[in-house]
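One structure coming up, written as structure tokens, with questions to follow.
One chain of protein is taken out of this complex; the other chains stay put.
This part shows chain A:
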Amino acid sequence: MQEEQSPPALDASAASLVQGGVHNKLGLLTRQLHDALRELGYADRLRSSADKLPDAQNRLSYIARLTGEAAEKVLTLVDDAKVRQTTIVSETKRMRQSMIADPVAAVAKGHIMNYLEEMEKSTEIVDQQLTDIMMAQDFHDLTGQVIAKVVSLASNLESQLVELLLQTAPPGAVPVAPATEPVPEAANAEDAWAAALAEGASGEVASPAHPELSGPVVDPQGTPNVVSSQSEVDDLLASLGF
């Protein structure tokens, strides 16, 4: 059996020299990239995209917050509704037994009337809870619009970097273009955004949003000239005579 040979250990000074070399190379590459970006006029474009990254972070936080709140709201409502439903079932069974045992007494003692009143209240509350659960799904629309904007930013950044890569490729390096298939036109917003998410890397994003529209406000405090509630909308319209 052959004895394994371990690589010779670097002494401290040799390791320091290697580290220094790597550091210098990284510095040189960074300088070359910086100069290339400046000479090719990419610096400003990339900086513009990079400046939007904190906005993307805000938008992703907004999505996380909205989806989290919706999930929490729905689960709380379902918990409460299930307790109420259990009570309805047990009370109905009890009333049925009472009716079988002594129907005259059940009516005369007011048990039936009390039961009906309780059922009316409970079912009204459950109905309201179902409406609230439905309303909680509005996050889908709002987060969908925000996701489209983030995908668009990532796509722009990527296409700029790819363009830079192609322009700075060393002579003789022939970039192989990835096979691209035409993206089918999305029939609706959900499809468009799903396509955008899947397509991401191909440059053009199939975002249905018109760029001039800003979409949901993810940071009302930090965004000037936006309303943060329906009452502010109503006040603004009233000031215009509507």
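Heads up, the rule we're going with is that a contact is a pair of C-beta atoms (placed from the backbone, for glycine too) under 8 Å apart; a residue touches a chain by one contact, two chains touch by 3 or more; residues count from 1.
Please note the rule applied: contacts and distances are computed from a predicted model.
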- Message: Missing chain, UniProt name, options "FAD-linked oxidase C-terminal domain-containing protein", "Chemotaxis response regulator CheY", "ABC transporter permease" or "NADH-quinone oxidoreductase subunit J": which is it?
- Response: "Chemotaxis response regulator CheY"
- From A:Ser48, A:Gln137 or A:Gln167, residue that would touch the chain that is not displayed: A:Gln137
- Item | Hidden partner chain, touching residue among A:Leu33, A:Leu53, A:Val89 or A:Val226 | A:Val226
- Query: Which chain A residues would touch the chain omitted from the figure, given the whole complex?
  - Reply: 131, 134-135, 137-142, 144-145, 186-190, 192, 208-210, 213-217, 220, 225-230, 233, 236-237, 240, 242
